[in-house]
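Single-structure report; data block below.
Only one protein chain is missing from this complex, and each of the others stays in its spot.
Chain nomenclature is as follows: A and B, assigned in order of appearance, with residue numbering initiated at 1 for each chain independently.
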Amino acid sequence: MALLPKNISFSRQVLPVIALLGLVFAVFFIWNGLPDRELSEPDQEPPRATGELAYENRVAGAGVVEPSSEVIQLGTALSGLVTDLRVQPGDFVEKGEPLFTVDTRAIRSQLAQANSAIGEARAAIAEAQAAQSTASRQLALYRNVDDPAAVSRAEVIRAEGDVSAANGRLQLARARLQAAQATAQTARTEIGRATVRAPIAGQILAVNIRPGEFLSTMGGGGAPFIEMGETRPLHVRIDIDEEQASRVDLGASAIISPRGAANSQVKASFIRAEPLVVPKRSLTNSASERVDVRVLQVIYQLPEGDSRFRVGQQVDAFIPAAKTADSE
Amino acid sequence: MIWIAIRMLTGDRQKFYGLLFGIAFSTLLITQQLTIFVNLIERGASGVYNVSSADVWVMDPVSRTTDVAYAMPSTALDKVRGVKGVEWAVPHLRANASVRTKDGDLEGVAVIGVDDATLIGLPKSMVEGSTDVLSQPDAVIIDDVGTTRMFPGESPIGERLELNDQRAVVRGIADAIPSFTSTVVLYTKYSQALRYVPGTRNRLSFVLVGAADGVEAKSLSDSIEEQTGLKAQTRDEFARDGVQFIIENTGIPLNFGITVLLGFIVGVAIVGLTFSLFIRDNIKQFGALKAIGVTNGKIARMVAAQAAMVGLIGYGLGVLGTVGFIYGFSNNPTFKGFYIPWQIPLISFAAMVLIIALTGWIALRGVMKTEPAAVFR
Partner (left out) sequence: MSKSNTAQPAICTRGVTRDFPAGQDTITVLHGIDLDVKAGELTYLVGESGSGKTTLISIMCGILWPTEGEVQVFGTDIYHLSDTELVNFRLENIGFIFQQYNLIPAIDAASNAAVPLIAQGMPRHEARERSIEMFDKLNILDQADKLPNQLSGGQQQRVAIARALVHEPRLVVCDEPTAALDASSGRRVMDLLRDVAVAEDRACIIVTHDNRIFDLADRILVLEDGRITHDGTQMPEDH
């Protein structure tokens, strides 16, 4: 203890001070070292029920946005190369507006062929008519000769034969004309079929074909050629777990928010509930569809002109629960 | 008189330091072992505490802890969202996977899939990078202790891993408390995690729930259980479940209990013997004081003062030692997140008080029994 001043005792003064400082330090250290287990608010807004639903009974579901007409996947009636593509994704089209055309050259040549067959048939008719009139006149001439010696019986019979042959040729030629005309009509119809037109007024959602591609009537590669639907207004199809289905207040409006933008919520009005309860399609990120859960699908109409919702987008929905369903 | 008592105590250096050592060692042993014990078993709850924003965890009724969980169908999320008082609910996936490192080694990892949109389920803070990196393709965030295990001495940022034949790129390091087994943890988006974990039918391990303002977590978990038929635990309950699981399935409590008991016994033995010797050495002085006219009460106060001084200094040094130990090892990944729960110094203080009171009382009995008349013999 020689290091210390004489009147300071190591055991009586320094040690207690060290111990005391140690305790103070320990309190400080322990206080600061306590783990931060405070609950914190999430940085990003998670989907949540708001307004009157926040503290009410409700049913939640996930769903996708779809056109009010549902998605129409257009095919082609004829196989062939795409020669003309009239629309782009996003275009609004009227009913009957042509969308694309497949190669019609083969059909057009058939038409031309039919047309020439018509000409040929017409010529044959004219020729048959001429032959018939000639034969008719000759027969009439023979009939008008009263002198039986002047015209032999054989002559008359030959002339009668000529007339009926000419009549037959004329009928044949007429039949050929009709056939050729029918062929031409068929070709024209085919040409019309080669152009695919909008079945309803709506918006083009996807175009999966490009000019020059070959389209098969069997459908190609899985993807539909053109998808369209009426997007004014949009609908959402909400999946509700069958166990929860009985709780849903069918007819009430739902609160819908797009995935990832939970704070932009809209009110969607009820359209209908699908009569068929179907196996759940994976909408909540599950990898496969091998899920033994069935869902009731309920359709709601989104307000018009809301640009935040797009067809195919996933949404979260909160629907009020039926008052009677909850015993509370 | 207290002054005299303190002088008497410190006058006998050997015994004074012997007493201090006994108390300090015993405090150190009890405090430090209890601290390590508590921290070790709380590793069972680290998975819960790492998620800072969930009030309630919803799981399959058979799930027990964050690591022992049975997956639910994905509609469970919507069931939970439909419960009154649920402010929000997000999916949470926890699964084990094998990862192939660039050396070709296979390493077991825990894959944690957090909600795609909100990233709820990530630890509160990051060591490196920000949570936004998860929006990059194939991005995963590794935990800091996992970094030291999987990439010792190098930065894992940008490292490519192979998970279930999928590419994963480490883009960030999270500041997380490791699990009991210190498994490497990879955080990724829920949708991504589904690809990284080999497919089973149901994948949703947990639904994390935030309670609406003014809704008690406990009552919310009750109503979730009632309405959905799933198991809902509040954060604290679920953390306790994790701790309970460790306690039930390991020998840790017994081992540490034995050590703590040994610390107590050593403390009683050293302190008791030394204090008794000290009092016996001074019994003549105490007798003289009694004869001169010091009441038994004052004598008791003197002995109490001696015991208190030894106890306080020894306890202070012991706690200081524990703090020094925890502080010294705070950078070691094994001790990552270790802290001294404030209850433990109080427990060891109580133990010290018990030791001191016990030995002091035994010693004091000797003094009390001394007849003042003995001074004339």
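Heads up, the rule we're going with is that a residue touches a chain if its C-beta (ideal position, glycine included) is under 8 Å from a C-beta of that chain, and two chains touch if they have at least 3 such contacts.
The structure displayed is predicted, hence computed values, not measured ones.
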Inset, instruction - Name every displayed chain that the left-out chain is in contact with. - result: B
Inset, instruction - Looking beyond the chains shown, say which of B:I4, B:L40 or B:I157 touches the absent one. - result: B:I4
Legend entry - Hidden partner chain, touching residue among B:V133, B:A288 or B:A308: B:A288
Inset, instruction - Quickly run down the residues of chain B that touch the omitted chain. - result: 1, 3-4, 7-12, 284-285, 287-298, 371-373, 375-377
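Here, only the chains that are shown with their structure count from here on.
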Legend entry - Distance between chain centroids, defined by C-alpha means - chain A, chain B (Å): 58
Legend entry - List of chain B residues in touch with chain A within their complex: 6-7, 10, 13, 16-17, 20, 49, 52-55, 73-75, 77-82, 84-91, 115-120, 124, 131, 177, 190-191, 194-195, 199, 201-204, 210, 212, 235, 309, 312-317, 319-320, 322-323, 326-327, 337, 339-342, 345
Legend entry - In the complex with chain B, residue positions of chain A that touch it: 9, 11-12, 15-16, 18-20, 22-23, 25-26, 29-31, 33-49, 54-62, 239-241, 243-244, 247, 259-260, 262, 280, 282, 284-288, 290-293, 295, 316, 318, 321
